[in-house]
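Structure incoming, see below.
Only one protein chain is missing; all other protein chains are in place.
Entry: subunit A
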Amino acid sequence: MKVQNATSYILLSDKLNSLIHSLQQAGYQVIGPVIVDQTIIYDHINSADDLPQGWTDEQDKGRYRLKRRQDSAYFGFNVGPNSWKKYLQLPRRQVWNAQKTADGIHIEPVNSAITPLAFLGIRSCELHAIAIQDRVFLSGEYHNEDYKQRRQSIFTVAVNCTQAAATCFCTSMNTGPAVSLPCDLEITEIINDNEHYFLLRCGSEKGELILQQLPVTPATSEHHQQQKAAISQAEEQMSAGPRMFDSSDLQALLYRNYESPLWSDIAERCLSCANCTLVCPTCFCSSVEDTTDLSGDHAERWEQWDSCFTADFSYIHGGSVRPDTRSRYRQWMTHKLATWHEQFNTSGCVGCGRCVAWCPVGIDITEEVIRFQKADSS
């Protein structure tokens, strides 16, 4: 059917495969949520059967458990250990090869073939995270070519959150739970007593082309009301939870508290293991590693994710600038919530809660923020 921008359409849940199929037909490899090792991660999917239908995640600080749902929702969970970052800023990639020959050293860049990917099920906080990485890698004087190529070729299917994990705090960071940045297609999953359907809306020409091929019908005002109610359910869960805080003054708060004894208290618990930075969808740090083979005739440069929690990360002539955990945690939190604003004109945190759940000793950035706020006002 001929579809229009900004109008919503209904796709019945048993027709979800038509969306996946159309994306494949358009030349995309579809990446979506799948269950691996008792978690929901992002990986290749072939059909709706691969999705974690009827499963949800129960999250808390330092804890993640997969649980059965009472219903058969496809997207009835929140964010897991993976973020889309792994497809845009690869965890590890070769940058170049160098060969020593009689007439000098030849450096050959390594450009891997890029497959267009369709991301099925991006949450609003994740769209914000991608937008933040865009600023890091694509704005200003220096661009990351590899990121650029990958980023340009993706198709985005965003999903509105209709429930929040206990670790979510997008409302505090103003990034969700309703999709609030452009995407190619936006979907909302609705389940009630007698219906299970998706509301779809396209946000780009690419999205329109896909939507046109689907067996959809126009949405009614009742559908819209159900959508609104579903999203506000997620909002209410977060407002009632412990991770609500006022994020408007974080920059000044952290600068004022640069020498606070609270940093040492966190350092007693923090393992400086780097998990928080590696699961974070916005953390962009990487390091390059140059190696040679035994002969020294062949050299390679690899780029891989790095973290401000390692000693090597801040190593300069004479030693590491941040030798202890106190200074490393302070760097992480101050960068995320304060200096990021100066650097990129945005917060570095989107409130996805991954660092809270995936910290092996449950250090919770929201809890720490609230402790700083309390100590500061007393």
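The definition used in the following text is that contacts are C-beta pairs under 8 Å (C-beta built on N, C-alpha and C of every residue); 3 or more make two chains touch, one makes a residue touch a chain; residues count from 1.
Operating definition for what follows: contacts and distances are computed from a predicted model.
Asker: One chain isn't displayed here; going by UniProt, is it "Acyl carrier protein", "Protocatechuate 3,4-dioxygenase alpha subunit", "Coenzyme F420-reducing hydrogenase, gamma subunit" or "Amino acid ABC transporter inner membrane subunit"?
Answerer: "Coenzyme F420-reducing hydrogenase, gamma subunit"
Asker: Among A:Ile107, A:Val361 or A:Ala375, which residue is in touch with the absent chain?
Answerer: Once the missing chain is taken into account, the touching residue is A:Val361.
Asker: Among A:Thr291, A:Asn345 or A:Ser377, exactly one should touch the missing chain; which is it?
Answerer: Residue touching the absent chain, from the options given: A:Thr291.
Asker: Which of A:Gln133, A:Gln226 or A:Ser307 touches the chain that is not shown?
Answerer: With A:Gln133, A:Gln226 or A:Ser307 as choices, the missing chain is touched by A:Ser307.
Asker: Using the document's contact rule, name the residues of subunit A that touch the chain not shown here.
Answerer: 36-39, 41, 62-65, 81-82, 86, 91-92, 268-275, 278-279, 289-296, 304-305, 307, 309-312, 323-325, 357-362
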